[in-house]
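Yeah, one chain of the complex is gone here, protein chain that is, but the others are all in their spots.
Read from first to last, the chains carry the letters A and B; within each, the first residue is number 1.
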Amino acid sequence: MYATTYAKAKDVADAVSQLKGADEGKLLAGGQTLIPTLKQRLASSDCLIDLSDAGLSGISDEGGSIRIGAMTRHVEVETSEMVKKAIPALAALASGIGDRQVRNCGTIGGSVANNDPSACYPSALLALGATVHTDRRDIAAGDYFTGMFETALDEDEVITAVSFPKPEAASYVKFPNPASRYAMVGVFVAKTSSGVAVAVTGAGQDGVFRHGGLEAALNSSFSAESIDSVAVDDSVLMSDMHASADYRAHLITQMTKRAVAAC
Amino acid sequence: MPEGTMNQGIGASVRRKEDKKFITGKGRYTDDINRNGQLYAYFIRSDVAHANIKNINVNAAAKCEGVVAVYTGEDIAADGIGGPICGWTPTNRDGSAPKEPPHPLLAVGKVRYVGDHIAVVIAESLEAAQAASEKIVIDLDNLPAVVDPATAIGNTQIHDEMDDNVYFDWELGDETATADALGGADKVIELTVTNNRVIPNAIEPRAAVAEYDEIEDRYTLYTSSQNPHLTRLVMAAFMMQIPESKLHVVAPDVGGGFGSKIYIYPEEAVCTWAAKKLRKPVKWTADRTQAFLGDAHGRDHVNKVKLGLDKNNKIVGLRVDTIANLGAYLSAFSMVTPTYLHGTLLSGCYDIPAIYTNVKGVCTTTVNVDAYRGAGRPEATYLLERTMDYAARQIGMDPAEFRRINFIPKDAFPYQTAVALQYDIGDYEPALDKAMEMIDYANFGSRQAEAAKRGKYRGIGLSSYIEACGIAPSAVVGTLGARVGLYESAVVRVDPTGTISVFTGAHSHGQGHDTTFAQIVADKLGVPIDSIDIVHGDTDRIPFGMGTYGSRSLAVGGTAISKAVDKVIEKGKIIAAHMMEAAETDLEFKDGKFTVAGTDKEKSFGEIALSAYVPHNFPHDRLEPGLEETAFYDPLNFTYPAGTHICEVEIDPATGVVDIVDWAACDDFGNLINPMIVEGQVHGGIAQGVGQALLENAHYNEDGQLLTASYMDYCMPRADNLPSLKIDYTVTACTHNDLGVKGCGEAGAIASPPAVINAIVDALSVVGVTDMSMPATTEKIWRAINDATAKAAE
Partner (left out) sequence: MALVKMTVNGQAVEYDVPDNTLLVSFIRETLELTGTHVGCDTSQCGACVVHVDGQSVKACTMLAAQAAGSEITTIEGIANGDELHPMQKAFHENHGLQCGYCTPGMVMSAIELVEKNKGLTEQQIREGLEGNICRCTGYHNIVKSVQAAAQEMGG
């Protein structure tokens, strides 16, 4: 790892001011991706700002939505009675991220800020129509994910929480990459008052995306069979040694069916 | 058996003596060793597959803070330091010698694979070394990569010494007789079988700590090795060119090897060389990426197989043409693995009158390929057992029955194969029967039907294997091009108080030698197992040793211990005869007691031990004090473990996911010393074979970049990829070693890959799939189902 300095931010304002003061400051929000990247010298930072004491942990029921603090660890979402009751699919999604050690450290804010194209959480945000709260604004999930590892966040912007509207029903099904166990295809299906949303992670060349064709079919009839006739365009999907685009397209259909069946 | 020695001898599942240090975190692996004032080495590796080196500028790196030295290949060459050598070379079919291009420790003039060592930075900290390495300016002139073994021959030349990229072109068997047999066959089954390249991945990465003692003019190297004496021999004689006695090699606790830690790699040698140059200890530990890019890979064969059958479906002939990818350089066993450890196994468990094989070992711009758990035998077994299964389907015969009718009958032993080996003993049907019973083969059809109702394809696959291990009779291997003998040594030292130290040339890196070897001694001497210490891994303490690989430790190393113990008993008898004033010929030894036949006179083993060191009235003309014996055991033949593994899978056609739902293995390892340890060896071997069959693959792109160079991309089997495994045994005792043992370390890895693939093909046969390559990824399976379904619809 390149030399760096480490400091804990005492609150969000402190984190923002430390970020502004650094040349290449990075927020440490669990570090399950950042630290491996740093230690392999694939990235460097002159200043690591740890958010663990910045008061950003915790889950609350806001009535129509569940608000999860940015520094809430995956294990906390996985085991939260509140989440399990209101959005069980979200607890289930958290229970499948990485391994137990990753879930003991990794946070929702860290995952959402990184926007790894194979991460699980982004699909939940998109499908549930979540809102990303930052130190300065609220960003609708639909506006937040702007490409592979790209988000709408400004350089020195800090995610404080994510709010998930409670759906009528939802389910997430992941087909893991056998090696990394990230999603090779992950599909989050949510049924809300405004209709069905289908968000796909692990497969898109530009990261997480919603699939209009699948949504249209499910809006007209919410059943696994209804998507049999939906063509999933593989030209926008990733193709790599782990899975070709056409296989990913097939898996999107299959995982969607399973998610629908589980809703 | 005396009090306190029950349930600890041969055949008992004694809990391992070595466990305590490992479960309490007190193991001592090479990276746990630090020496005062040590420096850290960081190697700069090529990031391109093939290039001429135009210039290497180390000036900026050498000036970095904390940097002590930066060396390139020219510095190594200037000191006359040699590179790794090949320990066993076959002869080409035209009688010429194979090509052995040099392997410089640090590249000279050219780099030949991604990962090839270009330079080393030695600094006061690893961070400083690594930081400085980024300042080295390397000017390369790129050349085309050569990745695919099938097209390597005659492709871009990689070594000056080899214009066609062929290291060797070897044959075994009778070509004419085989051609005649295939010509006269009722049916000839043809199949191309690819054995994918895999990466060993011992969880402890390789490491070295080297130091030089100026006063003694002597080096000490701690290294993660399966064979410290071979390391010493090769490094002293061929690399460093120093007296062998001036190099002390210690292989402390070693975290797995699987073949990859047999070889002598550049890093250990460079650290040792630099330790003298800098007069400071030098430490190097690989990270996982370096392990992927540096440790010898395994397998990587393409075979064209022709199997001839008569009208009764008996095999009449077999021809196999193999291209073996050996990578950019040769290492210790790279040439023997695809030849003598492969071609000789092509008869399998079957009575095949005519066999011919031709193997071409080719050079590519990839990491070198060498022995990996099973070494040649898994490749032979895979192609044979795939072909057997494929043939059974072609002729419409149950694959178990087809194997059964072709097995070498039990009364045919010793059996001379058509490919040089003579199997001493075996009985293959009982193992097949038992495995079939264990997995309830008879009722497979109902399970398959039940699975079909759930929309799943269920399949069952057999693999009946044989291996030649207990490597190896020196006389045999010597005639076949080995440059070493393959005996093993043992010293059994009895202390005055009766405690025993056993010094063995075998090396334990997970195999449980501390326990198994102690059981042999405890059993033979009738002493408590806790009074026995097994010492290994240190060239200063052990006379000599060839190390651990080829499932040889028990059959060769264990037999050496047994023979040394016999010598101790013989000497004990002489001492006892003297003490009890009896004739030596009347002395008997049993259950820890020396007795005089026909009398009630007896002396315990402890009394004899004490007397050996308190020889107040020994007749010194006939009896030396002390009780320590050495044996070097050179086996008379290979040993031939065999058996049948059966795998049952369920496939989800919607995704291609394969679930291994059951596994039955019935192996014949001869006599078992510690069944618990044997079973553990089988489990581990199966997991590695399942990994190869389903998950693992070294994936190079056409530029020669290894795309699977971390666990993010190289799929290691996890606990949830594997089922609970049923293991049982049959026993035919080896006829030519004292213990009747055959070895068990590699069997699982040899038997398992074809069992998995045969089960998958069986499952998919409902839609018309007839073949599947390794690893059988979910995508391949999905695609095979699609393709077969589309074909059927045409």
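As a working rule, a residue touches a chain if its C-beta (ideal position, glycine included) is under 8 Å from a C-beta of that chain, and two chains touch if they have at least 3 such contacts.
Everything numeric in this text was worked out from a predicted model, so none of it was measured.
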| item | value |
| --- | --- |
| Which residue of A:25, A:69 or A:98 touches the chain not shown here | A:98 |
| Sole contact to the chain not displayed, among A:32, A:80, A:123 or A:201 | A:32 |
| Contacting the left-out chain in the complete assembly, out of B:73, B:205 or B:704 | B:205 |
| Interface with the unshown chain - residue positions in subunit B | 15-16, 18-29, 31-32, 201-205, 253-256, 258, 287-289, 509-512, 676-677, 679-680, 683-688, 710-712, 716-720, 722, 724-725, 748 |
| Hidden partner chain, residues of subunit A it touches | 1-6, 28, 31-32, 35-36, 38-40, 48, 50, 52, 75, 98-102, 104-105, 180-181 |
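Please note the rule applied: only the chains that are shown with their structure count from here on.
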| item | value |
| --- | --- |
| Complex contacts: residues of subunit B adjacent to subunit A | 127, 130-131, 289, 654-655, 695, 699, 707-708, 711-716, 721, 777-779, 782-783 |
| Residue ranges of subunit A touching subunit B (in the complex, touch as defined) | 1-3, 40-41, 175, 178-180, 241-244, 247, 250-251, 254 |
